[in-house]
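First the structure, in the form of structure tokens, and then the observations on it.
Of the protein chains in this complex, one is absent; all others appear in place.
Per-chain numbering from 1; labels A, B, C and D assigned in written order.
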Amino acid sequence: MQRKRVVEPEDKIREIPAVVFLFRSCTGSLEYPGTESAVTETLRCLEVEPVTDPDQTCCSGYLLTCSAHTPEVSLAVTARNLALVERKGLDTYVFCNGCYGYLKELSHILLHNQEYLEGANELIARWGYHYAGKTRIFHVQEMWYRLRERIAAKVVRPLNGLRVGVHYGCHYLARKYDILDDGGYPTFHEEIVEALGGTPVFYKERQLCCGYAVGRGFTHREEIVQPHLFKKLKNARDSGVELITTVCPGCNVALDREQPNLRERYGEDFRIPVIDLAQLIALALGVPTAKLGFEANTVPLDDVLAKVGVSE
Amino acid sequence: MNESMMGKELTALVIGGGPAGIEAALKIACGGYRVVLVEKESEPGGLLRKLYSSFPRWENPSDRIGWMVDDLKRNKQIEISLESTVESVARTDNGFNVTLKNTATGGARTIDVQAVVLATGFGLMDLSAYGEYGHGIYPGVLNSLEFEERLREWSRGLGKAPKAVALIQCVGSRDRSKGYPYCSKVCCMYSAKQAGVVKDLFPEAKVYVFYIDCRAAGKGYEEFLREVIEKKHVRYVRGRPAKVLPDGGRLLVRAEDTLIGIPVEFTADVVVLAAAVVPHPETAALAKMFGAPVDEYGFIDHDLRSHAKCADRVFFAGGCGFAVDTESALSQGAAAAAEVIALFNGNG
Amino acid sequence: MDTDFYTPMRLDEVESPLQDEVEKALGIDIETCMECGKCSGGCSNAHIFDFTPRKVVQLIRLGAEETLLTMDALWVCLSCQLCVDRCPSGIDIPRIMDYLREKALREGYRPSRPAVVLFYELMCSCVERRGRVSEAPLMLRFNVLTGQYLKDLTLGIRMFLKGKLPLTAGKVKKMDEVRTLFVSWHRRSVKRG
Amino acid sequence: MRERDADRVDNLDRLVDRYHLVENLESCLQCGRCTGVCPVANLSPSYNPRQIIRDILAGNKDRWLRSEEIWRCFWCANCYTLCPMDIPFPLLMMQLRYEALENRYGEKYFLPFRRFAMRALEDGLTFTPGGARGRERIMKLRGRIGLKPWPDISEKAKQEYRELFEATGAAAWMEAIKEEEERPVALTYLQGRITDAKKKGG
Partner (left out) sequence: MIVAYYPGCSLEGVAREYDRSARLVCERLGFGLQEVPDWNCCGATAAHSLDHELTRGLSARNLATVGRMNLATVTTPCPGCSIRLKGAAMEAKKEGGAPEVMHLLQLLTEAAGTEKIASSVIKPLGGLRLAAYYGCLVTRPRAVARFDDPEQPRSMDRLLQALGAETVDWSHKAECCGGAFAASETSIVVDLGGQVLEAAHQAGAEALAVACPMCQVNIDTRQREVESTRGVRYDLPVFYFTQLMGLAYGFTHRAMGLKRLLVNPLPLLKRKGIL
């Protein structure tokens, strides 16, 4: 599957950087630590060195959506985090859609509203930070795609046609903010799955939101998120999906953790494991499963691992 | 223009001195033939003369009409017969014997013409069928032509400044129960224009346009409409108002906002009704005299083979065929002229 | 299970037997509606309707029978005929409302305003018994049956004192002729129900 | 009573778009792409982005401040992605939520976030496991798969993060919101649901 694109990823990421700044994700580190580990391992396998910074904090974009006070606080936090990266002269790579979407959105607001930019810079100037908008923000999936040939060449545990249903997540598809994939009909994820020897399943609801951002367990869990997820997972199962991969630990939480609740409410047990794409790549590249933290998952991966030929 | 053509003594009669008629007369004269232009009013210009502004470029229509009338008057080939109407017509071998009557003096004269261009224009329907809007009952309810006049007054600082204006589209048009199932075509754009003008004159005024569909098909039309909404802040409400009620000296408009689905009310000082476009009553009579067909509404129907021709040696242009905007009226005038010239050049 | 939550309407699955019914029984062509909303703008009670007259017409097109037969608008429509005269397509909405009311009762839907129906039924039974309506006993029975013994008591007394509520009223002599009509009505309701 | 198109609409910019992030609301074409793509609108008919824009343009902002609907937005931004006029609808929701909270509407929907944010002030990280046991469990897991037991975050980062909250007034503002008090919101989840007898019977 090769689609003709308006913008080729090669245009945006011309040369493969040797070092990138990896933006830490709270959920990816604390809910599914396997994600953080898998992303780091995979990058290293692909000869890209991730750099992190202990001074980086949570992106705090959710404060914007849930309206915790005025936008200034989210803008200032973003400016501070991005200023850190700029100091290093690196591009920012994010492995959580939440961080990705919010960083893109908030930096867009900052860069298009002089007043906000000045305000935020004034706030962070006390510690010597300054945000100028030089660091570019990418999703690690964009990097995976750019390196798809390198990945394919390094596969040691092909997926044996495993039927993988992908979940992009909305913020990854925010095409208003200059993303590399096609926001209307994205295929990066499927192409990578193909490169790993899996069979991507184009199920109908693959672009449906996970409902995590605001819904899951917070505000409208019963009424909205559960029927919403039921719709998505039912469609995935009916299309023969054996595994769902995401590119966002947040989506993972919604799709994975919510399955027992769906069983309770609708009496249907989907038992579709949900992991991060990085975990799947790491698996195919031969990273030991002990480093991938699958035990954090609610739905176990035994069947999938067996199919790929990994015995635990 | 060469000598031999100048020598031809062929004459075309153009009935109606609006933009379509003037354009036809000018172009026929350019072709080297004589033209008699008959206009019932004391001044050429037609409906265009009554307009305050135009779309899609916010021009002053009087300017354009001014240039055209200047050209008309300078042109030696054209004889302008103002305050005149066609009294009777007799068909001859190669044309018509037309009797013109001067409505001011009562005098009549007969001329020979070899071709006729009907350009009698259009008018607006009588709104008394719409008691619910109270046109002719409440002083603040105007039809769109009366409103153009009001705009002119406002622009000269006359009259009381409005706090709010409501423009209602599709009054008559698209109303089969009243016998006008057709779309009048020009109202969407001129309502947008009028709404924009009000906002220009009185930026503080609230202007609402009640519409069913915005039919802005034309070069620059959609952009014009969006400008009115976005830059001039005219508010568009989808729904045909049901009733206009007098309310403490102002007018209360009751409608459903069909995009939300709730009944709404709006208090305005002036309510403008975009009345359906209808042919002038004399159009059908004239058409009969010249043997031209009219459709069920009284608009002139065209010949099968040509869009500007309706009978042998009879052509038409502009609003007597159907509602047209200025641009179309001009093109149709030119098209009718081309037909006349072709006819004269061919077998004269 | 699927219907445990709301799903968007499937236009391709929309069939509206109701629309055909309305066309056949009432001779009303719903397709002529251009959704201009003129009916709803002037409707006396649209501001308390759950579905405005325009929506009612559109819901017929969508075949949303249950919604139509259970909606509140059915029982707060005044039959004031404002909509039909203003409709550019001449759609007789009051007649549609009548039809829907009839159908809702026939099919046993609980009306959202039982008092309205009760009043209608009491009035009809009054006609059935006497051929004419006698207002005072009608009002009295209505108030007793709705349990509002004191409703409009003062007003009732004032009216009574003004001679506006005579306790007796005329009666039709040939009641058999009137009763026949009611008998066939009841037969119709039984047969359909 | 009937709705009146309010007199205040001309100051839309000031009233709704206080942060000047949605300046093109008036350009809305009412085409409905947003509603078509909205996952929430697909589940609950009373939440309809197109209608919300229309209603706000008609001056009925207050109705929405009181509503429960504005808290349903998933912030997936699909609407913004598809909007032909580039209207950032999520940012509109955001501003409505700010105002709702100022008027103390819908606090119960904000409280879960407040809890997260208050904890984030301690850790500089959000969504940290609650309670000592949860913390211990995750630290063990991280250790097992070869990560540092706790993500690498410096005291400096935590301190500066906190100070940003204090400097913008966010910390004090969130502090002031009491958990128990809340004002009721109107409108219901399935309002406007359209049903079909035929389907139900069959």
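The rule is simple: a contact is a pair of C-beta atoms (placed from the backbone, for glycine too) under 8 Å apart; a residue touches a chain by one contact, two chains touch by 3 or more.
What you see is a predicted model; the values in this text were computed from it and never measured.
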Original post:
Which displayed chains does the hidden chain touch?
Top reply: B, C
**OP:** Out of C:35, C:66 or C:92, point to the residue that touches the absent chain in the complete complex.
**Re:** C:92
Original post:
Of the residues listed, B:248, B:281 or B:346, which one is in contact with the missing chain?
Top reply: B:248
Original post:
Which chain B residues touch the hidden chain?
Top reply: 130-132, 134, 137, 243, 245-248, 252
Original post:
So that we can see where the missing chain sits, which residues of chain C does it touch?
Top reply: 44-45, 48, 76, 78-82, 84-85, 90, 92, 94, 98-99, 101-102, 105, 113, 115-116, 118-121, 123-124, 126-127, 131-136, 139, 142-143, 151-152, 155, 158-159, 162-166, 169-170, 172-174, 177-178, 181-182, 184-185, 188-189
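Everything below uses one rule, namely that only the chains that are shown with their structure count from here on.
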Subject >> Mean-CA-position distance for chain C and chain B (Å) >> reply: 47
**OP:** Compute the distance, rounded to whole Å, between the mean C-alpha positions of chain C and chain D.
**Re:** 43
Subject >> Averaged-CA centre spacing for the pair chain D and chain A, given as whole angstrom >> reply: 21
Original post:
Among the residues of chain A, which are close enough to touch at least two other chains?
Top reply: 227
Subject >> Overlap residues in chain D, where contacts from two or more other chains coincide >> reply: 2-3, 43-44
Original post:
Which part of chain D faces chain A closely enough to touch in the complex?
Top reply: 19-21, 39-40, 43-44, 71-78, 80-81, 86, 90, 94, 97-98, 100-101, 109-110, 112-114, 116-117, 120, 124-129, 138, 141-142, 144-147, 151-154, 156-158, 160-161, 164-165, 167-170, 173-174, 189
**OP:** Please give the residue numbers of chain B that touch chain D in the complex, ascending.
**Re:** 204, 206, 208, 226, 229-230, 233, 235, 237-238, 254, 257, 259-267
Original post:
Within the complex, which stretch of chain B touches chain C?
Top reply: 132, 170, 174-178, 212, 238-243, 254-258, 261-264
